[in-house]
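What follows is one structure encoded as structure tokens, with my remarks underneath.
For this depiction, one protein chain was excluded, whereas all remaining protein chains were kept in their positions.
All chains are identified by letter, namely A, B and C, in their written order; residue positions are counted from 1 within each chain.
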Amino acid sequence: MNTLNGTDIIAIIDVIKDNVVTNRDRLTQLDSSLGDGDLGITMCRGFEAVSATLQEIEEKDIGKILMKAGMVFAQTAPSTMGTLIASGLMKAGKAVSGKEMVTSSDIFDLLEAFTGGIQARGKAVPGDKTILDALTPALETLKKAIEEGKTLNIAISEAYAAAVTGAETTKDMIAKHGRPAYYGDKSVGKKDPGAEVGILILKAFAEYI
Amino acid sequence: MNTLNGTDIIAIIDVIKDNVVTNRDRLTQLDSSLGDGDLGITMCRGFEAVSATLQEIEEKDIGKILMKAGMVFAQTAPSTMGTLIASGLMKAGKAVSGKEMVTSSDIFDLLEAFTGGIQARGKAVPGDKTILDALTPALETLKKAIEEGKTLNIAISEAYAAAVTGAETTKDMIAKHGRPAYYGDKSVGKKDPGAEVGILILKAFAEYI
Amino acid sequence: MRKFINDPVDFVDEMLDGILLAHPGQLACAGNNVRCLIKAGQLQKGKVGLATGGGSGHLPVFLGYVGEGMLDGCSVGGVFQSPSADNMFEVTKAINSGAGVLYIYGNYGGDCMNFEMAAEMADMEDIRIEHVIVTDDVASAPKGKEYKRRGVAGLFYVYKIAGACAAEMAPLNEVKRIAEKVCANVRSMGVALSPCTIPEVGKPTFEIEEGGMEIGMGIHGEPGIRKGPLDTADEIVEEMLRPIIEDLPFKSGDEVSILVNSLGATPKEELYIMYRKAYTILKDEGITICHPYIGEYATSMEMAGASITLLRLDDELKKYLAKPAFTPFFEQKQL
Partner (left out) sequence: MRKFINDPVDFVDEMLDGILLAHPGQLACAGNNVRCLIKAGQLQKGKVGLATGGGSGHLPVFLGYVGEGMLDGCSVGGVFQSPSADNMFEVTKAINSGAGVLYIYGNYGGDCMNFEMAAEMADMEDIRIEHVIVTDDVASAPKGKEYKRRGVAGLFYVYKIAGACAAEMAPLNEVKRIAEKVCANVRSMGVALSPCTIPEVGKPTFEIEEGGMEIGMGIHGEPGIRKGPLDTADEIVEEMLRPIIEDLPFKSGDEVSILVNSLGATPKEELYIMYRKAYTILKDEGITICHPYIGEYATSMEMAGASITLLRLDDELKKYLAKPAFTPFFEQKQL
């Protein structure tokens, strides 16, 4: 598929939910060793709530779907990562506002806005050992693949692979934000829990498309 | 020896101290399973304080020695057993008041008053699973042995043996007083911790004399 | 052991030093002995003196209730041990302003015997003494044998109400009457989820395995009435509150104050979850709650666990309960 409609977007969010549910303990575990151990709980709660809400709405405007998702996420999972994802979803919604169908380049815009929303709210930059270190390389790869004319299917798979690699690089980084930052130098060697969430998001796109 | 002077009495109290110190953990353990686990601590504290005080006084009147011992015990170890022993010591002191030397029958009077002091303060009777179940049979045996004209040495050894047997019988009794009473029927099968203290007191007399 | 201590032998005296250093305007000690705590300042001529005493390890019980509108003095024992009779007597002399002294204490062998000895000493100096022995723990003996029951968190209500009564300059027999009235109307039950450690012993003197509980356990680890795996908060409250209600019994139409008390490690969050259930049960029984107290009122070192206490109120008890009180450990303005 090279275009997605509202139903597809909702389905992708549902796959993200499945991914975080499957990886709940893994997220908890990563967050326990660099944070407060709640990431599994909050991500499940947020995506479950969003997924449940979206199953019930009759909305075709992808912008509104994402905006709604952001608001629900903000209400149900107001942790650091939850608030960042909520901010990202709202910006993503703004970026594709009014569209009932999105193309490859819209999907890039959407993911770029999502990442931008996280960046604006959290004031982190790539290299700070956050979810951005999974999302930013994924975006770059996606952009390049689309420019090279690859199908969305292939482009998004490559983006997912880039997220996995990007998340891996967080092991070498010193955390600068949130609770992981309290570990300072001791955060080196450990994978950022938020980056793992970034992977699960891209993975859902790759699996669905 | 068939008579004791003040120095002997002080020495006997010192042996009691050694006995409770050696059996500290054992007393704690017995009291843990039927009480609050402090019996080892309080008996050591009380007898150590008494022993230390008596080493320093120049007193020949056995009555005054025992009275002083009771007061120190009351101040330093005011637990149930501590207060009972203190009350007993004071009554024992009253019983031999003015004497610088005690005979077999004085020693019986002294131990009888000691036991009576405990009984008056605690309002328990033999069979209630208390220290009295070690002391009372010891007293009876002592009385009989003295009446039969046995030497103090032998009489006190027999009294000690009776205390051991008496304490053993507390295993079959239901506790009626203090913390062990909270265990009700469940106290059956367990030896009364206070009775063990009774043994250690008689043991010291038997060892010294 | 997970404790802030120095030499275990100094545990009680260092704690008392700290308390006296922290609250010099409110507390002092009699006879220069830190184990004989009294209210700071001048004695009020003609006021009945209220004294308590007991082992350490239960803060704010016992000494924490010495202060304005509550007690005048407290003799302090070692951890879980009775204070000595001569310390009790020292406190007695210091707080007697001529109107006599009321001893209020929990029903524990050591404490009872020592308060008796202290009263004998006071008698020799012509100080009038009365005793009120608190026996609120329904788990510690069956109905009909109330005289065998232990005193636990219900002590708080006796101190509070007798304190307010004495503050109004009531005579000794009147303060004793009101204190006994509280005793007659107060019932408690506890539950323990963990053991606690006496510093000098260094390890728990009894065991409750993780994931277990003991309903009715006493504040020194005295055995309870049922051991079992940990139930839900609601089930536990039900199991604690029913025997309390049936014992007095508390009846539809009664007005009560309730105390949901942490034994130490249990946080306030959990106490409020328990209160929520207690509220519902009482409401269903037609019993009204006048003023709840929720927090640490009678503890057992760092034990995880809680107790629930109900006090049936009448106009008189309510009036005294509502009076202000200010101690270093408990503050209440006029309700």
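In this section, a contact is a pair of C-beta atoms (placed from the backbone, for glycine too) under 8 Å apart; a residue touches a chain by one contact, two chains touch by 3 or more.
These numbers come from a predicted model, not from an experiment.
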*asked:* Among the chains present in the display, which ones are touched by the chain that isn't there?
replied: A, C
*Just one of A:Arg26, A:Lys94 or A:Arg121 touches the chain that is missing; which is it?*
A:Arg121
*In subunit A, positions touching the absent partner*: 28, 32, 36-38, 41-42, 71, 74-76, 78-80, 82-84, 87, 121-122, 177-179, 181-183, 186
*asked:* Which parts of subunit C face the unshown chain closely enough to count as touching?
replied: 1-7, 11, 14-19, 21-22, 56-57, 59-60, 64, 193-194, 210-211, 230, 232-234, 236, 264-276, 279, 292, 294-296, 299, 301-302, 304, 306, 326, 329, 331-333
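Just so it is clear, only the chains that are shown with their structure count from here on.
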*May I ask you to sort the chain touch graph into line, ring, star, complete or other?*
other
*asked:* Quick check for you: compute each chain's CA centroid and the global CA centroid, then name the chain with the smallest gap between them.
replied: C
_Between subunit C and subunit B, distance of the C-alpha-averaged centres to the nearest whole Å_ = 33
*For subunit A and subunit B, let me know how many angstrom lie between their CA-based centres, rounded off.*
77
